[in-house]
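Can you keep this structure in mind? I'll have questions shortly.
A single protein chain has been removed from this complex, and every other one stays in its place.
A and B are the chain letters, set down in written order, and residue numbers restart from 1 in every chain.
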Amino acid sequence: MGAPPTVVEVNDLHKTFRPEVFGKPVTALRGVSFSVREGECFGYLGQNGAGKTTTLKVLTGLMTPTKGTASLLGKPSGDAHARRDLGYLPENPYFYEHLTPVEALEFYGRLSGVSPADVRARTPRLLERVQIQDVADRRIRGFSKGMRQRLGLAAALVAEPPLLLLDEPLSGLDPHGRHLVKEIVLEERKAGRTVFMCSHVLSDVEELCDRVVVLHGGVVVKDGAIHDLLDSEPKSFELTADRVPAELRARIQAASTHYRESGDKITAHVRGSILGPEFAAAVQGAGGRVLSLVPERETLETWFVRVTGTAGSARMGSDS
Amino acid sequence: MRDRIAVVAKATFLEAVRDRVLLVSAAFALGLMLFSRVLGWLSLEDTLKMVQDFSLSGLQVLGLLLAMLIGAQSLAREVERRTIYTVLSRDCTRTEFVIGKYVGLVAVAWAVLLVCGAFQCIWVVIWGGSIGGAIAAAILGVLCETLALMSVALLLGALANPSIASVGTLCFYFAGHATEALRDLTQGDRGQDMKGVFQIIYRIVPNLENVNFINHTTSGRPVDWTHLGFGAATMVVWAVVFLAGAAALFRRRQF
Partner (left out) sequence: MDARLIVVAGIAAAAWMQGPAGAHNEERRRNDFRYTPDPAVVLVAAGAHKSTAADLLWLRTLPDMSKEFADPVLKARWIDNSLESITDLEPSFMTVYDFGQAYLTYLDRRAKGAADRAIALLEKGIRANPDSSGLHVRLAMIHFLEKHDRAKTIEILGRASVMPGFDSLSANMLTTLMAKQRDDAFALRYWVDRMEEGTPEMRRVATLHFWRTKNEIARRAAREFKQATGHAASAASDLNDPKLLQPEAIPAILDGLEFAPDGMPRYPKLFDLEIADFAQSAEAWARTFHDSEGRWPKLDEFESLPAAPAGKAWRFSDGKMTLVEAK
């Protein structure tokens, strides 16, 4: 069985913004290349100004690259028909303010080539799925940011596209909304759709995505599966136990970075991948009881800071 | 393609028809219509003429206002409010989008103009006038003029920000109605040194007077329907030219 086909292909993408009259040109992308395979949930990460939005605009045909190519499902991204199979949720989506969600979904569905009957059939289901069915006939004008975000997701899904391009899909949502959107993303993934997601909330990316590309200063600095990028060995352990003899307590306290006692119970953070399990075994051997032993691995957040910090220095170095 | 144009046109129509600006513009035209009766009293003998002239002038200004407030701002607002992102990221070319916007805007302008025109016809009948070919020609002329005005507004909207596009549309309106008078001016003994310039301007600037039949309503002159038909065809040609320009400019825009 071969690898799944490529859905998004970005190759040596450059984009330079030329000032209208005066000023220096600004380069947003400097040879970005990556690809997304069918069925993947792909995270596209980068700090503000890294070039994420520019890449998305090129992919959605809103911008033409200065150099390089971008294709969606094998067709150049500038070709309107390539976008027929794309569901795009921009960051802070804006709609025609005087339309209702039902009219908006009809509009977007029809623009993507869905028949009027199919749009009519899908609309109630979609509105229910994003849980804005109660405001289906109210004008969008009065909607909160979260309601707009949900409607934007429904608009991206209305054509049931094989590829979803989601720019900050969880921004502006309350905890319930965030949970709902995550559920939908996971469901879409399960249904075999490819999800391309930009987000600043790295824990969300870690939770949802298989693979990430990190962009910094218009250059791809990392590209890989999340489990490959993050260290698999635990960095530290949090041990919670009770009935621990005093001598053992003193040893654990001496080796911990954080140590807390509460009555008979102790909680200790110990560095490294060895000490934690060793202390747990010692507690059990001394007649104590291990309540929990939680390994602490590197998060995407700490990894991102580490990677972009290094890349940033490298970039600055190369610039100078 | 036709489907997508129709979809954009419908959304544009719904969006514009629910905009408060539309109501304010129509209220202006209807207000001028009602005010015409006051002027009729002052005129002693020409109540009906004043009622017709001011009502139809109001209708024409309404067409201009719609082009300035809705047409010229349309594309720029799409970009400013980022609604364009969700539209152009679909299976819709920019040319289809511009044509769809144009069709929707013209439809909404015509709907408003026809409703106001109907009110004006009733108003004219109330004050002793009759509805004949002349008033129908005047209203049709305003509708034809809107074709050209709206396309220019879209072209300027694709080129510049909303304020500049609105002012540009206003300038086009004045120029379009003045070129004939300027050319005629040089047919006497005046302005001979500018004769060539005015002739060129007359040729290259759309002559909106070709569809201006307001004077016919009160002059009693018979309406030359061939002239109106020719004028309407000219407006369509100009609209196509401006629309093609707007689409070409819009295709080059980076969002």
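What we mean here is this: a contact is a pair of C-beta atoms (placed from the backbone, for glycine too) under 8 Å apart; a residue touches a chain by one contact, two chains touch by 3 or more.
Computed from a predicted structure; not experimentally measured.
Looking at the complete complex, one finds that the omitted chain is in touch with B. Of the candidate positions B:S74, B:S151, B:N212 or B:T234, contact with the hidden chain is made by B:N212. Contact between chain B and the absent chain runs through residues 39, 42-46, 49-50, 53-54, 56-57, 60, 173-174, 177-178, 181-182, 185, 190, 208-209, 212, 214-215, 217-221.
Keep this in mind: only the chains that are shown with their structure count from here on.
Chain B has its Cα centroid 49 Å from the Cα centroid of chain A.
Touching chain B in their complex are the following residues of chain A: 17, 57, 60-64, 80-81, 83-84, 86, 88, 90, 92-99, 103, 107-108, 110-113, 139, 152, 155, 159, 165. Residues 3-4, 7-8, 10-11, 14-15, 18-19, 81-93, 96, 254-255 of chain B are the ones that touch chain A when the two sit in their complex.
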